[in-house]
Structures are given as structure tokens and as C-alpha cells.
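Note that one protein chain is taken out, while the other chains of the complex remain in position.
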Amino acid sequence: MMDKMIFGRYVPAESVIHRMDPRSKLVLIFLFVCIVFLANNMLTYGLLTVYTFFMIALSKVPVRFIYTGLKPVLLLVIFTLFLHLFLTKEGEELFRFGWITIYEEGLRQGIFISLRFFLLILMTSILTLTTTPIEITDGLESLLDPLNKIKFPVHELALMMSISLRFIPTLMQETDKIMKAQTARGVDFTSGPIKERIKAIIPLLIPLFVSSFKRAEELAVAMEARGYRGGEGRTKYRQLSWGLKDTAMLAMLAAVTLVLILLRT
Amino acid sequence: MNEPLVELKNVSFKYDAEAGYALHKVSFTIFKGEWLAIVGHNGSGKSTLAKLLNGLHFPLEGCITVGGIQLSEDTVWETRKKIGMVFQNPDNQFVGTTVRDDVAFGLENHGIERDDMVQRVTHSLEKVKMAQFLNQEPHHLSGGQKQRVAIAGVIALRPDIIILDESTSMLDPRGREEVLETVRELKQDYNMTVISITHDLEEAAKADRIVVMNKGQLYREGTPEEIFQMDEELVNLGLDIPFPVKLSKMLREKGLPLSRHYLSEEELVEELWTSHSKM
């Protein structure tokens, strides 16, 4: 079931985007989220769209892959479009059909806002499709490093994230196992009235909690035995390296931003 | 082999004040370079012993010294450098998202320089024959492979002692053999001291010495030959007797002139062969 979900899944490939430092990717996404709001006319939106598709091309992730993964989100985008279409009552009246009236401003806003939404989703999926979760964690840890000064537990947070990532597949396997064991004891997870199905979750959830706690406990013991005593004095095995391509990518974004500012009305 | 490395003197321990003793007045010595098997049924106190040796708990009474240092809250990080542990559940000790991250975890904790770290990760993975799985994620590995990665994580830190805390009990026969074979090779290469906590008597038979635990107390210690003389007594302790010992006993009862209990099938066959050809 989970295997069909593409959103947030790493697709290995050899591309500039894949090889970028996760920090520069994170910064890039963050800046992109900001500059999207600069666009306010056809030209600026056009530029952003071109930029986004250029990035997709660079990432070498098959478009089919992105499309199937985005299908569920697409519904949300279309919903946003209709919401604006029907609810904005400004500008010239364009079209009237029964109780529905569509105004010029509604169409404009609908298209722009849903496009903005769509571009944001595309860019963030490029990040998750080309960066392993652990790289994102490393990138975040490094970027948030200054927060250590105000005693924000950056290292602990990053470690927690990476351990959760490591245990997701293990817990999925476990869920499957317990479901089968309870099915063999007469539980029906897949059919029957909703009330029954909600009740069926309990024999699944409790064993899962119990085993997760046990795992957490054993893991803590194992980590201590392996000399873990917090972030202090720790060296790092994974290294991030900021290269020319990272600077270049950010420079390109800066250029796009500049043009955006010039073209917006 | 007579240089004491770990000494336990009258060690007692309780998990909470009201409960009974998990360990009661346990004393024994572990010598440098030996393979010591600690056997006992589930709940005999053998795993508590492992946790005490690694300073995950501290004795209520008595003391433990590791390499001349008395184990206490102040020295625990010092002694932990000397002891590496491999636990029972292969999944619950795998910290890294990939094989190499996991091996590096211990090195990072000890503040090893990165260049040195990279070398040690590769080297120790080669040692346990897992080098080709460098970037593999744990859920794609078998139990035996995960345990070998755990061993690589231990040896990367170059400890003097490796403790196997029922490390093979959740594995299939192939995984078990892989793990034991790996440890045997490492012991030889690095002259490591191995403490194996187990209820697998076949494995214990290959140890240099055996300590038998029962109800939190040391029941007996000795060489495998001495321990397996105990015979039915072992079964009463919830343990078993290795096959060659059982067979030699049954053959003797049949009236065959066997001089002693044999610990390996090879020895027994050899003995039978000798007497067979004499007849």
C-alpha cells in the first residue's frame, strides 16, 4: 500500500540536483517559498514556471514518476482553483450559469494561487525526490547549528529524526506481522462496519506501542554501551561539502529573484 | 592466559529494592585472551551480569574491576572503551540509517578524527565480511548480517573484550554460524577476550572456560570437560548436554570401553575408530 506513494520518496539518479549539498537545497527551497509571493502577473508567474520545470529537468527524475506521486495533491490544487473561481466576486462578470457567476478577478486569482501552490509542491518534491531523508537531516543539523548558542538541542533533534527514519521500515514490517497474527485470531481489518474496524485497531496498536517502547529501551542501552553521551565531543562521519554548483544554483535563484522584482507590477 | 583482566568480587545486584537478588555474591575472574561462556537458563542472572560488566548497572555490593580499574560511575566511560557489547536483538542495536553510519556511530561518540574514522569503518566491515554492504539499509539485511555489522561497530573501537549477550539466540542456524565464525576469527587476529552469554551448549562446549549461573548465583565454573561431567545436573538447571557427551554416556552404559566424556564428535569417532580396529 505504502509502496505506491511517491511523494517524499527518494529516487536515486546521477544529477546535479542529486549531488548538491543538502544545505544549499534547503536554503534554495526556503528562498523559493519566499519569492513565489513576489509574482503577481503573467510574466512573473511564467518565469517561475519555467524555472521550476528547468529544475525538474536538471534533477533527471522521470516526469511520470512525479506525476503519479502528485496525483492526490493535484486534487487539492484544483480545489483551490474552484474555491477562488466561485467565491471571488470582483472585476467584470465573465460567465453566468444558473447560480454560478464567474468574475474576471476570480479567474485570475484562481489560476495564480493554484499555480503558486502547484509550483511550491513541485519544488519541495524535487527536494525529497533527490535527497535522502538522512541528508536532509544532516543539512538541517548543520543549518540550525547557530541555534545551539541559545541552547536549542539541534544535535538531539537531528539524532531523533535520523533514528525515526531508520525505524520506519522496521515498524512497518512489525505492523504487517501483528496484523497477520491478529487476523489469524479472527480480527477483520478490511471489511465490516466502521465501528468494528475502529475497534480492530486496538489489538494492533497496543502490541505496536509495547514493542516500540521495548525497542526504544533496548536501543538506549545499546547506544550508551557504544559510548553515546550527548552531542558534546562527538565527531561527525557524514560530511557535507559546499561546492561550486551550490553557489551557482543559489546565484541563479538570485538572478531569477532580481528579474521577478523588475517584472512585477 | 593467566593474566586477570576482569575480576568480580562478591557482586550482588537487585533491580529494585523490594525484589529478590538478581545476582547474589558472584565472584569469578576472566583472564586475558580467553573465551569464557556464561551459561544458565532464562532468568538465571546471566544477562544482568553482562549489564554490570558494561556499567549499565552498578553492583549493590561487591566490586568489579576491568583492566585494573574499579568500575564506578566515574570510571564507567573509561572501562566502556575496553568492552564492546553485542546484544540479543539485531534490530534494536542498529542505530545508523545505513551499514557504514552504524559502524561509525561508536567512533563518533568517542570523538575519533574523521580520516581515521573512515579507515576504521572500512577496515572493520572488511573484517566481518560486510564491506560490500556499505550503503545498505538495515531492513534489507538478515539477522546474521545485522549482528556482524554490530560486531564491526564493536571492533572499530578496538576494545580488549567483546561481550556477546545472547547475540545468536534470535538467529537461524546459518546466521548463528556466521556470527560465531566471525568472532572466532577476530579473537585470533586481535587476541581479544570473548565473554559469551548463551544457553547454546554446543557453543559453550567450544569455549575455554564455562561459568554456570543459576538463580542469580554462580553455580559452577570450570573447563568444558569439567562442566559436562555434571551431566543430569545440567538438565536439572534447565540446560542441556552437548550431543557427543550424551552419546559417550549412552555408549558407556552399553558397555563400550570409553575412557571419558568426549566434547567433540571428532574425538569420539577417533576413539571409536581406535578401539574398533583393535578388536
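So that you can tell them apart, the chains are marked A and B in the order they are listed, and the count of residues begins at 1 in each.
The rule is simple: contacts are C-beta pairs under 8 Å (C-beta built on N, C-alpha and C of every residue); 3 or more make two chains touch, one makes a residue touch a chain.
Note that in this section contacts and distances are computed from a predicted model.
Missing chain, UniProt protein name: "Energy-coupling factor transporter ATP-binding protein EcfA2", from among "ATP synthase subunit a", "Nitrate reductase beta subunit", "Energy-coupling factor transporter ATP-binding protein EcfA2" or "Xanthine dehydrogenase". Among A:98, A:146 or A:186, only A:186 touches the chain left out of the display.
Of A:211, A:235 or A:257, it is A:211 that touches the chain left out of the display. The missing chain lies against chain A, touching residues 3-4, 174, 177-178, 180-188, 202-203, 206-207, 210-211. Hidden from this view is one chain, which touches chain B at 41-43, 88, 142-143, 169-170, 172-175, 199, 201, 235, 238-240, 243-244, 246-247, 250-251, 253-256, 265-266, 268-270, 272-273, 275-277, 279.
By definition in this document, only the chains that are shown with their structure count from here on.
Distance between chain centres (mean CA atoms), chain A to chain B: 45 Å. In the complex of the two chains, the chain A residues touching chain B come out as 132-134, 162-163, 165-166, 169-170, 173, 214-215, 218-219, 221-229, 233-239. Chain B meets chain A in the complex at residues 51, 54, 56, 77, 80-81, 84-85, 87, 89, 91-98, 100-101, 104-114, 117-118, 121, 137-139, 153, 157.
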